[in-house]
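One structure coming up, written as structure tokens, with questions to follow.
With one protein chain held back, the other chains of the complex are shown just where they sit.
By letter and in written order, the chains are A, B and C; residue numbering begins at 1 in each of them.
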Amino acid sequence: MANTKMKYPEVMNYIGGKLIPCKNGKYFDKISPVDGSLLSKVHISSSDDLNEAVNAAQKAFIEWSDKTVKDRVQILYKYKNLLEKYHEDHARIIHEEIGKTIEEGRQEVSKSLELLEFACSMPQVATGSILNVSAGVECRTEHIPLGVVASISPFNFPHMVPHWTLPNALALGNTMILKPSPAAPISPIRIAELLHDAGLPSGVLNIINGERELVEAICDHPGIQAVTFVGSTPVAKALYTRASANLKRVLTLGSANNHLILLPDANPEMAATNIIASFTGTAGQRCMSACVLVAVGDCNHIIQRIVELAKAIKVGTDMGAIINAESRDRIKGFIDRAERDGAKIVVDGRNAVVEGKENGVYFGPTIVDFANPNSEIVTTENFGPVLTIVRVKTLEEALGVANSSPYGNGSSIFTQNGKSAQIFVQKIEAGMVGINVGVPVPREPFGFGGWKDSKFGTGDITGESSINFWTKTKKITTKWNPEAKVNWMS
Amino acid sequence: MANTKMKYPEVMNYIGGKLIPCKNGKYFDKISPVDGSLLSKVHISSSDDLNEAVNAAQKAFIEWSDKTVKDRVQILYKYKNLLEKYHEDHARIIHEEIGKTIEEGRQEVSKSLELLEFACSMPQVATGSILNVSAGVECRTEHIPLGVVASISPFNFPHMVPHWTLPNALALGNTMILKPSPAAPISPIRIAELLHDAGLPSGVLNIINGERELVEAICDHPGIQAVTFVGSTPVAKALYTRASANLKRVLTLGSANNHLILLPDANPEMAATNIIASFTGTAGQRCMSACVLVAVGDCNHIIQRIVELAKAIKVGTDMGAIINAESRDRIKGFIDRAERDGAKIVVDGRNAVVEGKENGVYFGPTIVDFANPNSEIVTTENFGPVLTIVRVKTLEEALGVANSSPYGNGSSIFTQNGKSAQIFVQKIEAGMVGINVGVPVPREPFGFGGWKDSKFGTGDITGESSINFWTKTKKITTKWNPEAKVNWMS
Amino acid sequence: MANTKMKYPEVMNYIGGKLIPCKNGKYFDKISPVDGSLLSKVHISSSDDLNEAVNAAQKAFIEWSDKTVKDRVQILYKYKNLLEKYHEDHARIIHEEIGKTIEEGRQEVSKSLELLEFACSMPQVATGSILNVSAGVECRTEHIPLGVVASISPFNFPHMVPHWTLPNALALGNTMILKPSPAAPISPIRIAELLHDAGLPSGVLNIINGERELVEAICDHPGIQAVTFVGSTPVAKALYTRASANLKRVLTLGSANNHLILLPDANPEMAATNIIASFTGTAGQRCMSACVLVAVGDCNHIIQRIVELAKAIKVGTDMGAIINAESRDRIKGFIDRAERDGAKIVVDGRNAVVEGKENGVYFGPTIVDFANPNSEIVTTENFGPVLTIVRVKTLEEALGVANSSPYGNGSSIFTQNGKSAQIFVQKIEAGMVGINVGVPVPREPFGFGGWKDSKFGTGDITGESSINFWTKTKKITTKWNPEAKVNWMS
Partner (left out) sequence: MANTKMKYPEVMNYIGGKLIPCKNGKYFDKISPVDGSLLSKVHISSSDDLNEAVNAAQKAFIEWSDKTVKDRVQILYKYKNLLEKYHEDHARIIHEEIGKTIEEGRQEVSKSLELLEFACSMPQVATGSILNVSAGVECRTEHIPLGVVASISPFNFPHMVPHWTLPNALALGNTMILKPSPAAPISPIRIAELLHDAGLPSGVLNIINGERELVEAICDHPGIQAVTFVGSTPVAKALYTRASANLKRVLTLGSANNHLILLPDANPEMAATNIIASFTGTAGQRCMSACVLVAVGDCNHIIQRIVELAKAIKVGTDMGAIINAESRDRIKGFIDRAERDGAKIVVDGRNAVVEGKENGVYFGPTIVDFANPNSEIVTTENFGPVLTIVRVKTLEEALGVANSSPYGNGSSIFTQNGKSAQIFVQKIEAGMVGINVGVPVPREPFGFGGWKDSKFGTGDITGESSINFWTKTKKITTKWNPEAKVNWMS
């Protein structure tokens, strides 16, 4: 049997504190994009498995929700220590299963740890309020967990994105069904193992692997109170609608096509290194990657430096793999068509090969200059290590290009001028905005969340806003009788 | 023409700062439930009118959203002063159009004023956060208005419910389409007039009158970013689903069937007066009215007092009218069937008549005792001045009855014992909870909002939670170049 | 008797809701610096009067502190309306008693109104916190007023500075002794009259006029729980020490000598108009006035524009009077000595006379250029309409000059460069910092407060920090017995 060669044990479901196979016996082979090796076989669950997971989560909810937030975060503190211990191990798994570099894996785990810090702080940030609202009458509030909630996570941050939802949702007293991307199921199981070892009671977290059918079952299951999803916009829209139709609380994060605006007065080295990091990180497979660079006026000296730096990047070392061959081919198609449309391919990553990893899936850093703002390469997300440059004359024009995108995830400006930066911040239609920052992901305690077609639902997925999402509020008004017993001697 | 006898001028739409008729010329007669007199003719708008209103609101949004919150609340302060001046006038209109007593009208306007206080405080409560997140890098947040939003309000609080949404939504920079209940369209127009006089720019608030078709058009209109609704659960569900399918932000509040729990150790006079006020206020037409009283053990001495007080209530003076004859007949049907089911009608309001107001619509306070917990009168909201009593032996049993309701709006306990009150607060499944409080509506700054089938959407409609609903967050990360210019002499 | 010619009735004390004369019959004549006319005779109180005021305040405290914050702010809302009505009237009194222009008086009253907005928001910002800290145990907090508190205010903002303390202290439940500057006693009495008319209960605010002896008595009185003072640093230090020795809570604000830093890349017109406004407003008699302009590199084009604008100012119209002749002479002495020290007097206001107001006290805008950074004119506050310019080569040098001051009230930079502004913000040792802002007073809800020798005590005098100052916290931990009564039938 091929299984004897698997690098990792087969990925089963984690339900009620146990690793158990899916009921129907289906599975698929998980291949590493790094070198084409077989990593594991992954079970494909159906709604039967989901029912079992929801049952386990509902059962666990009774005791878990009854604990105080102070008690619940003790387990997260312990888990945080274990995660620090296995930091390198988890980084390597991320590398192997989705292809990003080990260093990027390390950074991803670091971000998971930072997200845990926020969750560990929950006793300090999730207090209720209280006030005497009239004579002898007080009103107070309490954050109450919703029940069983679900989180559906993507392939590109198989470790961090579960930490967007899991620690906060659990700290606040919910129990969770985590449904990882089929392309990245190994990291989540490792997370569950460490949480298990940290003392998380059985059933508080359940992981269930599967495909589209399972996602739909989650949206429809009456035992699930809330659903979050991170992935592409069409799916984000469909799930938002479907889960809402089932009267669930929903927050779905979708695609992006982030625009950076470059002014000629930017610090050249700072701008260039930030832009390079932004479009090549995780081989461009990030919803916060730079996609379009709108260069205002004469920015040639900075663009030259970007081109130099891009050419110096070693694929397979400085930059990782693409998740699979379909993705690589899709990206290549975009570049081919851009070339046909008359744009100039100033750095060309189409033929990247990594020696010794010929079965891996790679695509080199690619820069497309002088693109027409209405062309496909500008208007459509390609999710590859591609920077498309559009040339304009004014900041206003640049804002027009950026704001014409249906998405509104992240956007940055590069300039040294305070006023230009302020105008950009005011006018840009995006949820996460940067000044001289390549990847303007807000760090804790600030929440992650885009605008427009990049996010559907109320509030942000992380930070303080997550308290609003993962809880409902109980408002309690107390009045006692007008007089107390006076004479206790009678 | 009958119109010459209308007490109030015809109710048109208020769009772009002007009172204008609906385009199709349709209208209906608005009759007062107090005495059957004709109050006004009310225009029935279609989606053509809605388009105009949305256009006006979109146009107004540009400048309104560009103001600071400090500037915007100046207009609310001025409006608050005007509303104080016209307090009595507005109270009388509420009385005439929906039938509650003038005193209840006064209290409703007082609550509108209190809600305005919260909105006027917005510069203090809607600040962003800022932190240096790494060396030389700061992250900050800003609350950004959504755009044009819509608020659909019910008949029973034609003045207060618009103040749940309008002041906060506007203070935060949105522009609004307000769609009042057809049964109570006069108060909203008066509110608009005062806001107009207070200097609210044209188009920031638009009122549009209409019926079901219009509500659906609001849920479907692509220019509207968010919708709130307060009414019955079937509609609340339908609108939540429909507006969500259009990817809008939605919060809908529905029905209730509130349970009060009475323990024998309660202060008898306090319990009785609170319970009376709770089920007879606004003739029981409140989503926070007492519906079912679950009496634990021997509470006869308190129930007797409740019966006495109920019998002393003068209909038409102490208690107001029912919104219309259909409602009255519906309530009567519930009592008739309860009687048939074997419950005891200990106070019977079915034949209430108010002398001199024979064309008014009235129903007296009604108490149904010894009801079967599974009977219709217990399990179904009747929205009338009816208190149904269920007798049980233990607090646990009482909680079982209360929590079996599909709704979870409000619930209270009456007891002098700290532990019993604590257990109730912990176990009761309701958003607004009271201890010795007949109507546990949280006062500002605490939000209004129920659980289960009483509310759909994330967060509460008033209080701090409303900031999360009426805005999206911009997260800004700022870094400047590593070095400043050092020598300014060269 | 000269009194028959007084423009305003004699200024008595306001104690227990009544205007009453001081017990010892002493008074002085209050002369207007605008034209030397007699405004009023002002009573000079002793500790006997203070005792009476403290008694009244202690008596009033019992009921006032027992009200909810929601009830208390209702009176502030009413007072705010009255102050809006008498805005112009109060502006004129400020003009007459301390000499600033009527327009400056208007702005001062506007600022009082803005401070009232913060206090009116108190129910929203002064809530307590609550959390279940262990199974069945909750902890909650409440802000409790201190008792009788005292506020000692200066002449230069006789209307605004009382509004720094009075509205917040009262909203939070304290009762107050206000001790105005002898040079500006009329405005405070007018404030009291309006509060009286707004329904403030007798004894909640008491005003007592007097001199040094009275200030010392306030610091020593055992019935006073907290003292604030705004004035000069030597007095601020002395009162901080004295009241602390009496174990009172104290916050004292002192002198300043604010430095502005000008970079050559600043927007010339914006910088010049802001700097002019900063050093000439209230004739330079503000703790937030620009005193020293540290010009980096070649700023001649901007300085020329400042000189032009300064020369165009009409004394007596654009700029008001100096509080008294002693002050004018003191300022003149500084300029004379600066001239002798070799600085260049590029605009000279020493001989300013206002036609028709020859008995008024005036000093024209004065600019001293090329001052030695160690000379008296740079290192010592002169509290006049004087801008002293020091020339340096680098931003670092400029920061060195600014930070060598013993004071740390306000400081600003003028530049268009984001990095330069950031460095300034990080390195400048001052509590209130501006970027391209002449007078960087933080607006509500942010607090007013300097660093170093400009302020003594914990926290700021306005904004959220004031809650910490004006209240003590009650922390309440609640646990009920393990079991509630189960069977109520027995």
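Note that in this section a residue touches a chain if its C-beta (ideal position, glycine included) is under 8 Å from a C-beta of that chain, and two chains touch if they have at least 3 such contacts.
Given the structure is predicted, the values throughout are model-derived calculations rather than measurements.
Asker: Have a look at C:Lys67, C:Arg92, C:Arg106 or C:Lys237 and name the one touching the chain we're not showing.
Answerer: Going through C:Lys67, C:Arg92, C:Arg106 or C:Lys237 one by one, C:Lys237 is the residue touching the chain not shown.
Asker: Kindly state which of the options C:Lys7, C:Lys78, C:Arg350 or C:Lys479 is in contact with the chain not pictured.
Answerer: C:Lys479
Asker: So one chain is hidden, and I want to know which residue out of B:Thr68, B:Asn359 or B:Ser404 touches that hidden chain in the complete assembly.
Answerer: Reading the full complex, the residue touching the unseen chain is B:Thr68.
Asker: Since one chain has been left out of the picture, which residues of chain A touch it in the full complex?
Answerer: 70, 73, 77, 80-81, 117-118, 120-121, 123-125, 127, 136, 263-264, 296-298, 393-396, 417-420, 422-423, 443-445, 478, 480-481, 483-489
Asker: Just checking the interface: what residues of chain C touch the absent partner chain?
Answerer: Residues of chain C in touch with the missing chain: 129, 131, 133-134, 137, 139-141, 237, 240-241, 244-245, 247, 249-250, 267, 270, 416, 421, 425, 430-437, 440-443, 445-449, 451, 456-460, 465, 468-469, 472-482.
Asker: List the residues of chain B that touch the chain left out of this view.
Answerer: Spelled out for chain B, the touching residues are 66-71, 123, 126-135, 140-142, 415-419, 421, 435.
Methods note: only the chains that are shown with their structure count from here on.
Asker: Please state, in steps, how far chain C lies from chain A along the shortest route of touching chains.
Answerer: 1
Asker: How would the chain B/chain C interface be labelled, same or different, where same requires over half of its residue numbers to be shared?
Answerer: same
Asker: Express in whole angstrom the distance between the two chain centres, defined as the mean CA positions of chain A and chain C.
Answerer: 49
Asker: What whole-number Å value describes the gap between the mean CA coordinates of chain A and chain B?
Answerer: About 37 Å, centre to centre.
Asker: Measuring centre to centre with CA averages, how many angstrom lie between chain B and chain C?
Answerer: Taking the average C-alpha coordinate of chain B and of chain C, the gap between them is 43 Å.
Asker: Residues touching two or more other chains, restricted to chain B: which are they?
Answerer: Expected reply: 443, 445, 478, 480-481.
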